[in-house]
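First the structure, which I've put down as structure tokens, then a few questions once you've had a look.
Note that this complex is displayed minus one protein chain, with the remaining chains in position.
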Amino acid sequence: MENVVELKSVTKNFKGFSVENIDLQVKKGFVTGFIGANGAGKSTTIKMIMNLLRPDSGEVKLFGLDYTAHEKEIKERIGFVYDSNVFFEGMNLKDIKRIVAPAYKHWDDTLFYQYTDQFKLPLYKKIKTFSKGMQMKASLAIALSHHAELIIMDEPTAGLDPIFRRELLDLLQELMIDGNRTIFFSTHITTDLDRIADYIAFIQNGELVFNQSLNDVAENYALVKGGMELLDRDTEKSFVHIHRAPTGFEALTGNIKAVKNTFGDSVVIEKASLEDIMYYFKGGIHHV
Amino acid sequence: MQIIISNSSKEPIYEQITNQIKSLILAGELQEGTAVPSMRKLAKDLRISVITTKRAYEELEKEGFIYSIVGKGSFVAEQNLELMREKKLKVIEEQLIAVITNSREIGLSLDELQQLLKILYEE
């Protein structure tokens, strides 16, 4: 399968924080959700994908091209939505369009007005009077109006009301129908992903924990509940993290088969949500 | 094509889809050669991810229920309904034998068993 984004052993060091050895592929024609706690390295990774940050080492390729020789060509094919407003606050949407549109060869005015209509965005009101949701819609309208093949979004659903969140997911699904588009977006609202993500990339403390299809995540990870007497040094190895309580243990496993082999019917195995997975990887809580 | 999926079911979503499409085919509601929606369209309609419908279609293809033509989409494959029926019958036979064995173990008479079956069947 074709990769639209490819990161190879990408490392970036900051004072007190680093993103280490990231190998990440974003597959063409699919939605990849990028999850991780705040400060895990999501924005840093996205900035490196957008060439706003240069990695200290490693390789970043988009559409098989690298930034040193093909910066314009790559960005021509990307639509971006950031979590903060990057447009001039004092300007209205029409003027922002006037600034952004000529930058793209394939800008489509008709499409832009179709989206501003659909999102009910006023063209002559200053951006700073927009609510957070409206600002996001404005960014989205701009990101979608030049027939981008790759749409990169940093926390697009943060600060949106549940109704618009659903509308956004519907819209994104509609965009995916022709199969030529790829979406990569970071979020910490994992319920958004259950519905539309095909692949989940999970980053923690600057390291990529996994990048798997939603099916594989569901087939590998599960919550296991059982009596404390079942736990010993060997059996504990099947778990990512164990939460112990007087009533029994609850743990996350990344290998359901192994757990079934070890414990058989003596434990309850339940579907783990993405939230469960993030929580247990973080180390969970250690008290009752 | 009507498909109803449940998010709270224990059965994975792709399996819900494959099972329902299989039933539609076996019941003759989806005829041989009929186009089924593209996996991307189905994903959008069901509001689930493409990878899930992709998996469902792959399973259906593997089991010979549908076939795909690149650029054209997926279609219902020719089904040997007679053969399928025979296969199913064989499975039912085996299950009934197990039921009979179990019944004998607890001394359930044929009459009682028949009655039980009647009640369950009509439920």
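In order of appearance the chains are A and B, and numbering begins at 1 in each one.
Here is the rule we go by: contacts are C-beta pairs under 8 Å (C-beta built on N, C-alpha and C of every residue); 3 or more make two chains touch, one makes a residue touch a chain.
Everything that follows uses one rule, which is that contacts and distances are computed from a predicted model.
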| item | value |
| --- | --- |
| Omitted chain (choose from "Tripartite tricarboxylate transporter TctB family protein", "Cytochrome d ubiquinol oxidase subunit II", "ABC-2 type transport system permease protein" or "Circularly permuted ATP-grasp type 2 domain-containing protein") - UniProt protein name | "ABC-2 type transport system permease protein" |
| Partner chains on view for the chain not depicted | A |
| Omitted-chain contact residue, chosen from A:53, A:123 or A:158 | A:53 |
| Sole residue of A:34, A:63, A:82 or A:221 that reaches the chain not shown, by the stated touch rule | A:82 |
| Chain not shown, touching residues in chain A | 47, 50-54, 71-73, 75-76, 78, 80, 82, 84-89, 91, 95, 98-100, 102-105 |
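Criterion: only the chains that are shown with their structure count from here on.
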| item | value |
| --- | --- |
| Interchain centroid distance [CA atoms averaged], chain A/chain B, Å | 35 |
| List of chain A residues in touch with chain B within their complex | 29-31, 169-170, 173-174, 176-179, 195-199, 213-215, 218, 271 |
| Residues of chain B touching chain A in the complex | 10, 12, 14, 38, 40-41, 43-44, 47-52, 54-55 |
